[in-house]
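Of the protein chains in this complex, one is absent; all others appear in place.
Right, subunit A next:
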Amino acid sequence: MLSCKEASRLVSQSQDRRLGWRERMALRLHLAVCDACREFSRQMAWLRQALRHFALRAEQDETVRLPSEAAERIRRALHGHD
């Protein structure tokens, strides 16, 4: 039987690689009997989704703009290049 520590590692790694047959079985068995790790596993899937939403929002957030002094510095650098 996996410990919760081992199970949590496998949950995380399952997002990064395909687990082996033995690992999948062991994890499934653990999750079947452990509420804490089942909750953890749900949260890991959710966290990935949350990060993607977060990135989309951040890229589209028009209140975040290149500061005007920074824009001025860049403009000068570009002119030096022209």
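Convention: contacts are C-beta pairs under 8 Å (C-beta built on N, C-alpha and C of every residue); 3 or more make two chains touch, one makes a residue touch a chain; residues count from 1.
One rule holds in what follows: contacts and distances are computed from a predicted model.
A.B. asks: Which of the following names does UniProt give to the chain that is not shown: "Aspartate carbamoyltransferase regulatory chain", "Cbb3-type cytochrome c oxidase subunit I", "ABC transporter ATP-binding protein" or "RNA polymerase sigma-70 factor, ECF subfamily"?
C.D. replies: From the listed options "Aspartate carbamoyltransferase regulatory chain", "Cbb3-type cytochrome c oxidase subunit I", "ABC transporter ATP-binding protein" or "RNA polymerase sigma-70 factor, ECF subfamily", the omitted chain resolves to "RNA polymerase sigma-70 factor, ECF subfamily".
A.B. asks: At which residues does subunit A meet the chain that is not included here?
C.D. replies: Residues of subunit A in contact with the hidden chain: 3-6, 8-9, 12-13, 15-17, 35-36, 39-40, 42-44, 46-55, 57-62, 64-67, 70-71, 73-75, 77-79, 81-82.
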